[in-house]
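With one protein chain held back, the other chains of the complex are shown just where they sit.
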């Protein structure tokens, strides 16, 4: 696929009816291409690497569950991939049943253990005598309810709809407001154009010494770049080597971001560029101070070039 | 419980037969006290806060799954608790069945979805025709096998043993070498004595401005303290406020660590001390340079006091 | 002399009629003690070290001539002395002659070479045919004019007055606005009380490595302390060792300043404390942010002490 060709085949973390499919619906109109559910994050990423699909939509982090290691590690290792879009999806659970089912008639409830954990309080209130049962995904629970195996499922609204169920209880989460950040991943040859409100994702690997992380952060700080996420990643393979997964404001095409990345390339053991893409969490990047915007870099270059031209 | 009284009642993330129980067996001899399985991390922490138990053993991070948000957030919020011990447990999965079961006779396999994910490749090789089924924990799968519900469970060796099963296949993990870091958590009034090879855990909350994290790290760096883990934590509640969960080398009783914490207390929105405890990952802290050891601080204090005494 | 006894015998860089005497008149009322001119800065400092005088007033830096190495080095080496006061004196030159002398009658002009250099332009305009002649001090020139050796002297108004001369031309400097910073120096046992607008002077010696100066400055920066002067000093004696002479805002009795000094004492080869004294350049220190004021340090100490008390 050439960078100029938009993707038309989309893998996502399935099965149908998952939050990932809901996120994909937000990111990509159904008319833009076909969608292929995958059994796991590694499978979804593999589908892009093998060329079986053009892109994959996978979860990166969740405000309740934290980062998704399968995605983090799947992007950090193997054939390079880049993030081209991010999508934030509010995590909304419904208690879904076959049409006509009353709450008082629910004798069995099923869902993925994570979903059951996030709704345990409400379920105990609503259905004190029911012991929830685990399934391999929230969508699988909905499918099983449709098949008559259970009375109700804790699932996304999209799953209820897809399997012909209706919500008996809406907004089931114990702590409303949770959101999952999904990312659309494509082959490394793709780079969305800057929009003026972008993020850039990286994995940097540093040798193990006091102050190594500080040195990484200084390269951002001296160029007035804000980080929006940082996480040290355990590396068991190479003892005494650490890696950090991080997101910063700005696009690699911005002078300040590009120079920070080039500096990291020099001073770190390894830097993997994971993409520059439009920021989609509803926030605006901080204003870039005049001393760090592209014209300031251009002017400094011209000044330096004039000095060097004399040698 | 007074600090001088060792804990005798231990909660852990149950049910019986989980990796958490295995980790507790490493951390605490069975003669040291009674053990109480809890249904969830929040329940285990609540048991300590309520005084129902003296301590809780919970998972903090896993080399495959990453950090455990329930533990991270459970320590960051609510009544203060501190970590008094850390335990690293290699994650070893076995395929466990009732005695006499041959691999070729296994028609059904069950386990927690995480365990199934980490053994999916091996299971597909060994049992290509079997669709694994989810349970609420690996131990629950073993219990169900013992009860005859399934033919085999993917679980910890301790779970097999506890439920009278035998391993049909050992070392089932697709990627061997995974380890989980568990922590023993006690009420905030407890602080283990320094051992010379300790770690200190913190949560720091900073206002949202470029360079805020850098300022946090500088307080460690100027005092020659190495970080061993850092993770930004999403905070949806207070927009534009960030928190970081981090571990550093050294004990709060060390001058350099104590002064760094006091400095953070001044410059951060909030600092929560999560304990100083013996390092247990098999590594030694980096040697403390002469300029950062306790005698250097004492000498500097004496020098300063002599100057100030003249005023 | 005990710290509680104010000095009553003052050495100064003589002879009588120098800018140093003028500065001393500003700093100390004539009723406060006797004044002893000294032939050189080293002689003035030696008089304090030997106990022959209680204090010495010497020039530290000049906005035209830069720092005064004899004072810098005289304070950096030898028996410790401290600065207890600073005095800024505008450098005002007059062309002084015996009463009754007209400008047109001036056929010879003398002064110290520095003074001649700072008035060369005006002298060339006013007296184009006169070749100025050097003397050992501006006051010596005035004395020589009084003795009839020359027609006019470039000197301080105080020198004209003292030797019975009158100003033929006022404000003779080519670049008006120059000022000299003098310091009153006392034995190391003296420390003025904080006033709320103080400066602290130091000499720090660091080993020769990239970033050594940065590490020094970080100790100020992390504690929100501004520097008002810094100068690297050449050290020929100890190759590969550098020293820096610097002034910062605040008093050593301030928590933030004291901790910065103690930190430097740990991390530098050597730190010499040169005094905390009221700021006298007409500027106010920058407001101390709440996170760096004394109550913030006290609160952080209390917080840390409570944690450590549990061990």
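As written, the chains take the letters A, B and C, and residue 1 is the first residue of each chain.
As a working rule, contacts are C-beta pairs under 8 Å (C-beta built on N, C-alpha and C of every residue); 3 or more make two chains touch, one makes a residue touch a chain.
In this text, all values refer to a predicted model and were calculated from it rather than measured experimentally.
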- prompt: What are the shown chains that the omitted chain is in contact with?
  reply: A, C
Field: Given C:231, C:269 or C:293, the one touching the chain that is not displayed
entry: C:231
Touch criterion as defined above, residue of A:190, A:203 or A:225 at the omitted chain: A:190
Candidates A:32, A:77, A:170 or A:299 - the one touching the absent chain: A:299
Statement: Touch assignment to the omitted chain, from C:66, C:128 or C:148, lands on C:66
Field: For subunit C, the residues touching the chain missing from this view
entry: 40, 61-70, 72, 112-113, 116-117, 120, 133-136, 177-179, 209-211, 213-214, 217-218, 221, 224-227, 229-234, 236-237, 244, 286
Query: So which bits of subunit A touch the chain we can't see?
result: 3, 189-194, 215, 218-219, 222, 252-253, 258-259, 261-263, 265-267, 273, 291-292, 296-297, 299-301, 303-304, 307-308, 310-311
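By our rule, only the chains that are shown with their structure count from here on.
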- prompt: If you walk from chain to touching chain, how few steps can bring you from subunit A to subunit C?
  reply: 2
Message: Taking the mean of the C-alpha atoms as each chain's centre, how many Å separate subunit B from subunit C?
response: 58
- prompt: What are the residues of subunit C that contact at least two other chains?
  reply: none
